[in-house]
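Sending over a structure as C-alpha cells; questions will come in a sec.
A single protein chain has been omitted from the complex, and every remaining protein chain is retained in its original position.
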C-alpha cells in the first residue's frame, strides 16, 4: 500500500501543474471547427516566444521529441547527406543512430560522457569539409546532465563561413534554461511537451528557420507522417493534417500562461536557483557530478556519480520501492554508476529538499557512507539565502 | 456565450466516458519504473482481444492512426514494392497518397465514393500479378460511411493463392463493429485511440501478424520513430522506446474495462442499434446516405446527402454556431454535398435523438424542406422497440 | 451497461459546466492562510451582484439551502414569534414544518398547489395583525413549477405599513430568473449552490438585509452552527468559523465568472427562451402544467400533469432505466400525477430537445397517447426562431 504523493524527480515527464491538469480535463471537441484556430494559433505564437524567435516556424506533431528528430532530418536532408554529430551521452548517441538509420553519412565525434559538444573540433571539421550539410548539437544531454554551448557551435559555423544547417536537440532545455533560436542562428530545434513545458508526453515540438524550411524543397528523404507541407497548409488556419490531441493544446495553453506569468527569464533563474541547491547537496555528500566542470552543469538535471561499491540502480530501486521517489537511471554505459535528479519544470525548494532527503536514505540503504541530512542542510542554507535574495529582488521591482 | 454541453457527433474524436476522463487525470509517473509493465502489459493483452487475435502483436505509438499507416508500410515493405489499393473515399485516398510518397508502386483501383473495396476486382488483379506485395483495405471509410467486406478480400487472396500481406485500416471500425484479425487473416490493422476506444487522440495502435512481423527483417524502407525492433525489445517488459503518454494508458485501461464489462459483442450490437435509429431518421427526412446500399451502411458513421440546393457545409456551420452541435463535414469531392453524423463510441439513444433534432433545425435553417421532428419520431419509434427488446434479452440472460 | 452521457433534468442539482468542474479539482489548501480572502472576498462581493443588492450581507454555510432556512429563522426570531406563510407546494410546506419545529407560531395560508403566494391574503392578514414578525415567500415553488410575485408581497407589507421581515426562498430562482433583493425590499433570501449557480450541492447561501442583521441582536432562538456572529467576524477577512469546503469556492468563482461573462440579464433571458420551448413541447402533447396560469409559469422548472391513467412515477422510472434521463418526481400529493423537467442552470436548446424526446418515449412506454416527435417539433420551431432572433440581437449590440 503506497500512500501520499509520489516524488517525481526523473528528468521528464515532469510534474504537471494543477492549472495544467485542470485545463486538460476537457470533453473532446471538433478539431475541424472553423474557430479551432482561436485555440491553436496563439499557442504557435507563444511557442515562438519560448524558442526566442520571431522568424522561426513552429510545428506540433502528435508524438514525441524523437519523432521531431526524425521530422527535422527527413524534411531537410537527402539520402547519403554528410552530417556532423558529437556523441557524449545516450541521447546524442540515439540521434546518431537515427541519422544512420535514415540513410545519412554521419561523421561522429566521440567525446567522453560528461563533456559537451566540442565546438573546437566541429570548427576544424567544418573548415575541412564544405560538403557537410548539417551539424547536430544536443543542447542539454539529459543522460549526463551536461549543457553544451550552442552559441559556440554557431561561432564555429560562422568562422568556417559554412552554410550547414544547425540542428539542436532542446528537449530538456527549452523553457528551462536560456535558449535563443534567432540569436544563435539555430535552424532546427526539437523539443517535447513533457519537460520544461510541464505537460504530459504526447506532443513533439519543432522550431524551423526560414533556411531549413526552404531546404524541404530539395530534401529527398521519404516522409509522410512528419511531412511539413501538409502541416504548413493546415496549420495556417490553426488546423491539423490528422486528428491532434486537443486536450494537450488546452494544457499547453495553461502551461504557457504560467510560464509567461512568471516570465521566461524568471523561469530560467528559478531553474538555476533550484539546481544550485541540489548540487550543493550532492557536493556536501562528497560526491561528484557526471558533468566534468562547472561550465557544463545542467540546470535541469544532475547526474550523480555514486561512490565505488555502490550500485546506482539499487539506489534508484530503493528510492522507488521504499520512499515513493523516482530518480532517473544511468543510461547505457552509465548504468549502475550514476543516478539522476531531474530538477526541471514545476518545482520548488521544498520539493528539491525532499529529493535530497529521499536520496540520502536510498544511498545509505544501498551501502553508501553518507551523513544523513548533510545534503539537505547544504541545500537549505542555499535556499534560505536565495529565497531571501529573490524576495528582495521581487520587492525592488 | 455558449452554455450547456456540446453535442459532438463527428466520427472521432468521440465522446470520452467519465470513467475514462477520471482515469486520465493522473500525475506523471516514471515510465522506466520496474513495475510499469503492470500497467501496460495487460493493456497490450486486452487490445489483442479487441482485435480478436491470439497470434497478433500489438504496438502503441505516441501519434495517430496516420502514423500507424506509416509504421505498417515502412516496417514491412521496400522501395518500389507493388501494392494494390482501392480509392473510394478521402481516407483510402490519403493512404494511397502516403504509399506513393513512401516510394511504393501503387496499383490503385478507383471506385465510386459510396462503394466499398472491390473484392472481385482485387481477385482479378491478384490472380494476374503474383508480384503484388500487399493489399490495402479501408474497413470503414469514414468519409463516406461505407463498411467494406474484409473477409471477402481475404477470400480473394486465398482464391488466388496469393501471399501478399493484407493491410486493413480499422481506425473507425475496431471496437465498434465486428473485426476479426485472426479469422480474416489480416496482417496489419491500424487504429487510433480516439474512435471506438473512446479516448482522446494521441495513440496510434497497430496489430501485426506473425507473417508481417517476419517481413520487417527484409523490409528496406527507412524507418526510425515507427521502427518495430526498438519497440519489440522494450515492450517485452511493458516499457517503451521513448517517453509514452502515460496518462493515456490509464485512460485506455478504463476504456477497455468499460468495453469488456459491456461485452464486445454487446458493444457491436449497440452500435448497430443506435445507427439504425439514425438511419431511420435520415430516411424519414426523405434523404439518402452516401453509402450506396444497405450492405455497405456503416454502423459508426452516416454520411448524409443533402437535398439539391442545400449546402452541407452551411448545415454544419449552423449546427455548430447556433446549436452547439458538431457534425462531420463532407471531405474533398463530397464537400458541400454531405454532412456526417458519427455514431460511434460512448453514446446512447437520447444522444442520437439530440443529433437528429439538431440536424433537423440546421437543415431547415440552411433551406432544406424538412418536417421538424420527423426524423426524431422515426428514430424514437425504433429506439422504443429496440430498447424493450434489448431489455428482454438482458433479462433472459 | 449504461453508455453515453446521462441526461439530467431534475431541478437541481443541475448540470455543472466543464469550467466549474475543472476549477473544483484542486488540492486542499490552508483555509487559515493570510491570503485566503483573496479567493473568498470577491465571491462574497459577486454573490451580492447575483442577489442584486448593494446593502445586503451574504453568508455561505457548508450545508444546503435547508440549513439556510434555519439560519435565517434562528438568527432573527424568538420562540413563539408569529410568522405568516403560504403553503402551495412541497417546499413551502417543508419551510412551514421547520418554522413550527423551531418553535414559531405559524399562521399558514393553504393555497391550491399550482398557485403562488397570495399577496392579497397576506395583505389582509398583515393589516389585521401588527404582531406578525415575518412573512415567508417561496419565490419559485420547485415542486409545482410556480413563480410567485415577491414584489407584490413587498407591496402588501408596504400597504399595511408593516415592519415584518420578508423572508424569501430563492433556492430555485436566484441566478435564473430576475431577483431583486434591494428593489423588492427582501430581508432574507436563501439559496443553494446546486441550482442557478451551477455547482454541486454543499453550500447554503443566505443574503441578509441590514434590518435582518440588526434583528439578530434580539433574536432568542438557540443557534450555533448557523450563528451569524461568528461568521461575520471571520468573514470580514474572508475566513470562516469552521473548515469550509474550499474546492466549492473555486468552483463558485468559475461559475460566477461564467454568469457575468454571459450577463445576468442574458442568463435570465436564456432561461425564459429555453423554458418556453419546453412548455411549447408540453402543450403540443396536449398536456398541461401544474402551474395554473401563464403568469405563474416558472422559467426554471416545469411540472407536467400526466394524462389520466398514466402513472407519472412510471414515466420517471422508465426515463431513468431505459433512457438514462432523470426527471423530477411529483412530490407528496403530486406523486404519480406530475413529472418535472428542470430547465435551469447550464443548458442549451438541444439539451432541452433531448429532454422532450426522452420524455415522449417514456410517456408512450408508460401508456400515454402521445405523438412521438410532436413536442420536439414544437420546441424546435420555437428554438429556431428564438435562436435567430437572439443572434440578431447579439449582432446588433
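Which chain is which? They are A, B and C, in the order written, and residues in each are numbered from 1.
Keep in mind that, in the parts below, a residue touches a chain if its C-beta (ideal position, glycine included) is under 8 Å from a C-beta of that chain, and two chains touch if they have at least 3 such contacts.
It should be emphasised that the depicted structure is a prediction, and the values quoted were computed from it without experimental measurement.
Hidden from this view is one chain, which touches chain B at 18, 21-23, 25-27.
Across the interface with the omitted chain, chain C contributes residues 5-6, 8, 10, 12-16, 21, 24-25, 27-34, 61-67, 69-70, 98, 101-103, 192, 194, 200-202, 221-227, 241-248, 317, 320, 326, 328-329.
For chain A, the residues in touch with the chain missing from this view are 1-5, 7, 15, 17, 25, 261-263, 266, 270, 322-325, 346-351, 353-354, 357-358, 360-361, 364-365, 371-374, 376-378, 380-381, 383-384, 387-388, 391.
Assume only the chains that are shown with their structure count from here on.
A straight line joining the Cα centres of chain A and chain B is 35 Å long.
Contact with two or more other chains is made by residues 21, 25, 27 of chain A.
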